[in-house]
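Missing here: one protein chain of the complex. Every other protein chain is in place.
On to chain A.
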């Protein structure tokens, strides 16, 4: 089955950094209507039972918009935590805690990708040492075997398979993948290739936003 990858778009996206006064770093990331707000605390003191003697303890909390956090949030937390752990140089802050608190502001598809992007932007804002940056890209394969990047909630619902990849900025390798539905090896490789392409634009965006902040030119 041949996949059509001619018409992939990323929705309008943007971010705002340092919008909360209390956390050490904060950011909101918006992809279309999907929006996530993140606050980062740390490095700070850690509870004795969570202390790790040679690196910082990273804690990720995702708060849903209504109701209590459930299993779905836990899996997302784990995906984000493992990606952040791979990117952060946590050995530079042994016996301390890093806390990432995420609030889902609106879910209109590609939520995990948006969480990853928001987490990276907030970590940059907090100025924590990282070996690389990362971004998240969601691809959906619809019934006609077309790859849709950055799908909306409606497109996600109609899709046959859904894949989210975390891509690193150094070698554009895959740091994390989370998939749903069935697909062939070839389809997956194509989705990875598409995500790597899409990640370049997000990394360019990170670079532009940092440049804008520190050159102080609008």
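Everything below uses one rule, namely that a contact is a pair of C-beta atoms (placed from the backbone, for glycine too) under 8 Å apart; a residue touches a chain by one contact, two chains touch by 3 or more; residues count from 1.
Basically, contacts and distances are computed from a predicted model.
S.K.: When you check the chain that is not on display against UniProt, which of "Multifunctional methyltransferase subunit TRM112-like protein", "Ribonuclease P/MRP subunit p14", "Exosome complex component RRP45" or "Nucleotide-binding protein 2" does it turn out to be?
M.R.: When "Multifunctional methyltransferase subunit TRM112-like protein", "Ribonuclease P/MRP subunit p14", "Exosome complex component RRP45" or "Nucleotide-binding protein 2" are compared with UniProt, the left-out chain turns out to be "Exosome complex component RRP45".
S.K.: Identify the residue among A:52, A:86 or A:101 that touches the chain left out of the display.
M.R.: A:101
S.K.: Please output the residues of chain A touching the missing chain, sorted low to high.
M.R.: 5-23, 26, 28, 30, 32-33, 35, 37-39, 41, 44-45, 61, 63, 65-67, 69, 97, 99, 101, 103, 105-106, 108, 149, 185-186, 189-190, 192-194, 196-198, 201, 205, 208-209, 212-213, 216-218
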